[in-house]
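I have a structure here, written as structure tokens, and I will follow up with some questions on it.
What you see is the complex with one protein chain gone and the rest in place.
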Amino acid sequence: MSAASVLAIEIPYWGQSILRVVGGLAALLLIAGTVVYLYLFKAVSFMQSRLGPMEAGPYGSMQLLAEVGKWLQKEDLFPDNADKRIFKLAPIIVLVSTFLLYLTIPWGPDAFFLDPATFNTGIFFTLAVSSISVLGILMAGWSSANKYSLMGGLRAAGQLIAYELPMVLAVVGVVIQAGTLNLQGIVVAQNDGSIFGFEYLGNPFVLTQAIGFLIFVIAAQAELTQTPFDMPIAESELVAGYMTEYSGFRFLIFFIAEFASAGAFAGIASVLFLGGWGLPTAWGDWTSGNAMNVIGPVLLLTKILLLSFVIFWARFSFPRLREDQLQRFAWKILIPLALGNIAVTAILKVVF
Amino acid sequence: MTMISDRQQLSYIASQAADARVNVELETEGMTLNIGPQHPATHGTLRIVCRLDGEQVVWAEPIPGYMHRGYEKLTEVRTFPQVTTLVNRIDWLGSFCNEVPFILAAEQLMDIEAPPRAQHIRTLLFEMGRIANVILFLGDMGVQLGAVTPVFFAFRDREFVLNQIEAATGGRFHPNFDRIGGLKDDLPKGWIDESRAVMRRVRSFCDEMEDLLLGNEIFEARTRGIGVIPREIALQYGLSGANLRASGVDWDLRRDQKLPMAWDKCDWKVWTHPDGDSFARYWVRLQEVRESSKIVDQLLDTMPSGPIMAKVPRIIKVPEGEAWVATENPLGEMGYYVVSKGDLGPFRVKIRSASFSNISVASWVLRGTYVPDVITILASLYFILGDIDR
Partner (left out) sequence: MGLGTGLVKGLGVTFKTMARTIVEGAQTVQYPHEKEAPPIRSRGVIALREENCTVCMLCARSCPDWCIYIEGHKQLAPPRRAGGKPRTVSALDRFDIDFALCMYCGICVEVCPFDALFWSPEYEYSEPRIADLLHDKDKLGEWMETVPAAPELDPGADKKGKK
């Protein structure tokens, strides 16, 4: 890890790997916790004219800890007919998929978990890895030995697969503009770039790829099964969702994975569209010294929180779409739009 | 022959086809889905059994009775003031509205009329009960569809109306304020000005709901064309209230009946909608809340002074006879058929509650719909279990 070069000590490869795993988990839990507290407890409450949890800790900051404690002390239940191994494995797969997402995000010029010099597939790997959570959800629905859970799981899988496509296509536009799949390269391209010669804003792709950004955020909302796309989970008003048979620690893993994913997708969107960890180079040469390695993660965290706010804002303001309306929206509207975006980007890239 | 739109026509045909399919394919391996009795979507303990074919409902039947409290039996052994206390609890959201038709029936039997100020305040509290009731519906339908925020706004703004009711009557949910011959107490000082401010708040809530929910494209996609009830079906099944008006029937007992209440002293309008789908039912109720707040404002401005109780004996014995009074309650048409044998209490009371008839249309309208739409339709029909089961 880059810290080795910073601290000028020799850490063997296995030590570096352990540090990366721990660092990744720390990033995941920190962001998940912040997102849960700020948005799930506080922002939603403020939008509903109330204050939210206030008793656990100052302004309710320890509420998440209290909830973790509550979930941990619950009984570990299995349905009788459940396939035990798959039942236990499903939440872990979802969590692992999210964890891998965190590993790929670059946090600074030298602060990263996976060395971009050797990791050239960048965004391609990220998108591929985010699809693994679909497997986890299907496993959860299947192994619950519950007709309704299975239906919920299948519906969720259908929705997630349907919205993978617009996401990938939206990213293709960014890749064309940046000229590289490498995430670090995309960040650098945004910060070094200029818009028609005006350098002081850099070239954040949110401006030129506005449609792509919109598609990506909508697709991310659907990938996270947040309202307005949360029919698989909210199906529990009528039919049980895929998470019903889970309780205690396993449910906690699903819960954390859900909010960590929100942070992860916000992170990827920041990297792709908002300029990632950097500031435009025209503002000053930051590459010398280690300043950017400290400011970078903080800046990226700010952008992640901003984007997560938008995701949760939409979640608490809208009703949900019916499953067939969902699918129609993805296949008939988002995908053609994304394809059109790619075509226009490609043409403009060649022209300019 | 009324004009029904293409949408209504198609849904009618679809439900007939579903019906035919059930008759032919009784051997179909379908799922039986049991919604309730404990369920967040039904306002209480209603059970609806649906038989599914994949995603579609081919047969549905509501099974009420899980909350039956035996009101009509209870009234046989209670005096008139005691019955007034009990009937508050039938439709517990707009509770003053339940007392009024009963007291009016008793007054009809006694051949007395409440003084004008009492009639005025009765109408005022009746409309406030309607506002409190329907505000909850406006937020609640959002929650059934997945929007979590409107219901909090609904509860927040409803508090102000309930505070006003409590300031006047002493009880937020169960006012127990109506008496044979008038009202129990007069209004406290400053109540009229506070109520005006509360009505302004109610109107701003309606505007907020229009922006947040009614104009929302997702809400429209979920409710337009869903659960269409054509005019004839609505009349056949005995629907009443906003459900009937949303199917295009111009029917409002406040305007069409001559009762000793103050509605005819106000200038107000009856809202109807031609579509008969879930969107129409929501829209009509939203307009009705606005209209109610205007009625309340007019009543506050024209409040006559005077006594609030007519000359009645201390111990009231209602003379022999039978009386039927129905009013336009928030949920629909609610009526009491009171049979008295000259005692302190009624001999028999038959309570015609609106939601009981409203929910009977569920077996017709749920056929051929998709499973997620079942919740939308039930939410838009708006029943309260206390009203169904009594």
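Per-chain numbering from 1; labels A and B assigned in written order.
The rule we apply is simple: a residue touches a chain if its C-beta (ideal position, glycine included) is under 8 Å from a C-beta of that chain, and two chains touch if they have at least 3 such contacts.
All of these numbers come straight from a predicted model, not from anything done at the bench.
If you put the hidden chain back, the residue from B:L212, B:I226 or B:A280 that touches it is B:L212.
The missing chain, though absent from the display, is touched by one residue of B:G70, B:G170, B:P319 or B:G342; that residue is B:G170. Check B:Y66, B:W92, B:W191 or B:Y370 against the missing chain and you find that the one touching it is B:W191.
Those residues of chain A that touch the chain absent from the view are 43, 45-51, 54, 313-314, 316-318, 329, 333.
If you put the missing chain back, the residues of chain B touching it would be 78-79, 81-82, 85-86, 117, 149, 153, 156, 159, 163, 166-171, 174, 176, 184-192, 208, 211-213, 215-221, 303-309.
Following the convention adopted for this analysis, only the chains that are shown with their structure count from here on.
Residues 31, 33, 35, 39-41, 142, 144-149, 152-153, 156, 212-213, 216, 218-219, 221-222, 370-375 of chain B touch chain A in their complex.
Against chain B, in their complex, chain A makes its touches with residues 44, 47-50, 147, 227-228, 230-231, 234-235, 237-239, 316-325.
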